[in-house]
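The complex appears here without one of its protein chains, the remainder shown in place.
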Amino acid sequence: MFVTDIRKEFYDKVVHERVLVLVAFDVDALCACKILQYLFQCDHVQYTIVPITGRQELENAFLEHSEQVKYVVMINCGGNINILETLQPAEHVIFFIADSHRPVDLVNVYNDDQVKLLMPTTDDFDIPAYDDLFKDDESDDDSGNESDSSAPSGKRRRLDEEVLERRRERRLWEEKRKQILLDYEEFSTYGTSSAMIMFDLAWKMSKDSNDLLWWGIVGLTDQYINNRVERGKYMTDVGDLHKHTLRLNHRNEDDDNTVSVDCMRIYFDEELKLALYRHWSLFESLKHSSYPACKFKMWTVKGQQKMHEFLADMGLPLVQVKQKFTSMDMGLKESFKGLFTASCEKYGLDDISFGSFIAQYGYKNKLCAADVVYAVNGLMECVEAEKSATGYFLEALDCLSRQNVKKLLRGLDLAKRQLTTIMQTVHSFIDMKQIISAGPFLYAYIPEGHPDVKFFSRPNCLGMLAYFMQEAYVATSRSRRSTLLPMVVAAPLNAETGSALVIGIPPKAEESTKNFFGRAFEQAAIQTNSRTLHDNFDTSIIEMKSEDRSKFFDALISLLS
Amino acid sequence: MYGEKAVELIRQLHRSPDGSLPPFNEDGIRQVLEEMRVLFEQNQADVNKTVDGAPGLFPGVQLRHAALERNKRCLLAYMFNRMERLRAMRWEFGSVLPPDIKYNLSEQEIQWFSRYNKSLAAYMRSIGGPSGGGLDLTQDLKPPKSLYIEVRCLMDHGEFETEDGTILLLKKDSQHFLQRSQCEHLIRQGVLEHIL
Amino acid sequence: MDDLDIEEGSDEEVEQMTAAEALAMVEKAWLNEKFSPELLPHKQDLVDVMLDQLNGMQENISRAKKGDLKASIHKMEIDRIRYVLASYLRIRLEKIEKFVHHLLEEEAELGEDVPSRMSPEELQHAKNFAANMETLFNDVVLRHMPRNLKKLEGSKVAASPNKDSYVFLQVQEQVDQVMVDTAGDQGDEAIDLEKGSQHIMRYRVVAPLINNDAVTLI
């Protein structure tokens, strides 16, 4: 069931108990977890946090850690699967689920005792009515029970007619139910960021601070950067957080000097779609950010020329553009944003900015929310062998704390490597015309043996690649139809087991984040008997045996045509 | 030169890093003891000869005597410094030593360790008088900043029962918020990492 | 702390103290011990009282409701007191083990009614420690040595505290005419220690003042 008063129905229930917290592998989940940790620590709530990569791990972790645990919190996992059926928990175990994955599993929605959904009622769920889904009592058992017709034979005929009538109704109801379910589960998408939900909780408890707000902001920005939220919804949420920002930072406006440099200050600002430029050079950032790179078609000579022209038009000397942003001339650094936006308009990059936030603490540290998302994700999806995946998850969790700026800086470097690899892969795929229009969708396969292929064995990085590729393809394609095509990208996951990671993303033209690949992948797999693993909480990301790839995609094409 | 073998034992200890113990050098000790035996016998003989009137033996006796004292000092210092490290290990590793450290000990050192353990335990139990219930001095090594702390599991440690009977699974890469006093020893042993 | 009754404390000397006073005394003893190069006379009565106190508090807490904020604060206080006690006793124990021969010799020379620096339990541990060490040395090496070398000469091997090391101190009560030997050869000089002032001095000079609480080490 949906929780209406998150404080009363969730927090007050667990405040003197031990809690098991299961956290999925995404930046939003990490941020939500951070906020929850802070609240729990204030109130001495003992907890155990376990990182969760997928469904299988969810089951294992629950089995292993649930001894003596009565309360389980799930962050960005568990919402879209039938928890009770999957985990088979004891009756006293209660699940609190903050999960942005949609659609929410309907059994979770209608279970009043054990499943509590921490999701804002303002979200658009389109939950079908209870009566359309569940029919209680007698009708349940008569479907299979022919033998219990022990009624006297005289009445049998009339009874038979009644039974027939009832069965017909039943069949109709079931068909309707099936259709409702089909409609409900047709698309996978995302709802409100879990970090925002946790921040809301903190605010309702008057425990909010700039630190918590920042995590809320980073969580929301993660959704935006990774195309998990529609622009309208993003703007609404940003507006909401902006109010909190003003409230928590108003003091700084008047007497700037009374605040210690160690304090954190957050303010709203228009942010450019230039990844990491404050920590890179403008030139590198332009090259590696999908929006300007695709607008200029940076992979062509002409595109490069155009970009140089653009820079010249702005009045920025190339030397300045190519050196580290931090060492650019003070004057240029200050006036750069104005010049940049002006030139963007002239060159047709109207969409270069978006509303976002900047945090500042200490003398040195000035971070924009998007860069933090890149850094945290870079750390979380690090492919170096030094640590395990869960090890990097914890590093990423650490780097969100202000005292661990060093780890965040490492994350920034890792993010640059991710972006560089993505950009290079996109360029070579465009050059080699390896992005194929398979009919109903665009398709790219990253071959094995590619040196940087390991980067794409991580779902989020593969997602960034898919969106960049799609944008680049659309930019080069003459046919307008390409904007209407969704895209599928596959990359090797594990060379030893011969598996691949596959992601599907909606068409470029579509404003909506609705994604129908979850269902399509499932059907294609069933039809072809492909060995697939639907383990990711995002159903549009699956694992499969590389051998089964061609038959799987053939089926997918005919399915979607 | 006399005393070389003995000082070699000392050098061995000097070279081995803090917190480690090189294998007990039984053979080295035997050789030093043998050198001492010979020195002593020669001195006995020379002293007897001097008593009998032989001249000029005194410098040799003097030299050997110095060598005997030196050897004794080195042997005892070898034993003492090993014992010191072993004592420190009681505080760092707890009452049970890792097997490969134990492997490097002599039988007598193992006995010493268990006697030290016993005496220490008896002392800690006695603190506060018969009704006091004792005080574990190997805990509370840092001034407490907070009642609860956040810890991260660095290895699979299995189940762990807290004071109030709660059972936790300490699995690698899980993170827990626990009473400081209950998990401090696991941090010291490197099972958990304290997260600030 | 304040609402906990300490009157039950068994010892007469500390009977009249409030819990806060007792804690302050333990903390003072702890700091003195921490910064003094030699082992100071034990404060067993204080330790016993504080431990009693801890156990009492622990019991109170176990009766408290879950999530009671007061219980948390008391728990914190318990942790803090336990830390001070454990640290105090640990420092003593380390000195005892380090200077074991020296201390036992001193012990043997003590007059009838001069109190020992060590508590009976500490003394027992010191004796065990010395005996264990001797057993170890005997079994492995001494036993096998020529006959005139078989003994462990306590006085020769005993490590003793360096009383000439310098310590920081704060004066609690005015002391006049403390003899200090100045650097160089001009002989001794007498100085007055003003209450509240802080100094760096050689430990040897101020040792007697610590024992009668005129100064505390910092």
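Here the chain labels run A, B and C in written order, and each chain numbers its own residues starting at 1.
Keep this in mind: a residue touches a chain if its C-beta (ideal position, glycine included) is under 8 Å from a C-beta of that chain, and two chains touch if they have at least 3 such contacts.
Throughout what follows, contacts and distances are computed from a predicted model.
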| task | One chain of this complex is missing from the view, so tell me which of "Exoribonuclease phosphorolytic domain-containing protein", "DNA replication complex GINS protein PSF3", "Ribosomal protein S5 domain 2-like protein" or "Exosome complex component RRP46" is its UniProt name. | result | "DNA replication complex GINS protein PSF3"
| In the full complex, which of B:Glu26, B:Glu41, B:Glu92 or B:Glu107 touches the chain missing from this view? | B:Glu92
| query | Among B:Leu33, B:Met124 or B:Ile187, which residue is in touch with the absent chain? | reply | B:Ile187
| query | Of the residues listed, C:Leu54, C:Ile91 or C:Leu169, which one is in contact with the missing chain? | reply | C:Ile91
| Out of C:Asn148, C:Ser165 or C:Gln198, which touches the unshown chain? | C:Ser165
| Residue ranges of chain C at the interface with the undisplayed chain | 34, 37, 87, 90-91, 94-95, 98, 156-157, 159, 161-162, 165
| note | Had the left-out chain been drawn, it would touch chain B at residues 1-3, 7, 10-11, 13-14, 17-20, 42, 46, 56-57, 59-60, 62-63, 65-67, 70, 73-74, 76-77, 80-81, 88-89, 91-93, 98, 100-101, 141-142, 145, 149, 180, 184, 187-190, 193-194, 196
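Throughout what follows, only the chains that are shown with their structure count from here on.
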| How many angstrom between the C-alpha centroids of chain C and chain A? | 60
| remark: Whole-Å distance, C-alpha centre of chain B to that of chain C, is 24
| said: I'd like the Å distance between the centres of chain A and chain B, where a centre is the mean of that chain's Cα atoms. | reply: 54
| remark: chain B touches at least 2 other chains through residues 147
| Using the touch rule from the top of the page, what residues of chain C touch 2 or more other chains? | 72
| remark: In their shared complex, chain C is touched by residues of chain B numbered 29, 33, 36-37, 39-40, 68-69, 72, 75-76, 79-80, 83, 87, 106, 108-109, 111-112, 115-116, 119-120, 122-123, 126-129, 131-133, 135-137, 139-140, 142-144, 146-147, 180-181
| chain A touches which residues of chain B in the complex? | 147-148, 150, 152, 166-169, 171-179, 195-196
| query | Touching chain B in the complex: which residues of chain A? | reply | 18, 37, 40-41, 44-51, 64-65, 67-68, 388, 390-391, 393-394, 397-398, 401, 403
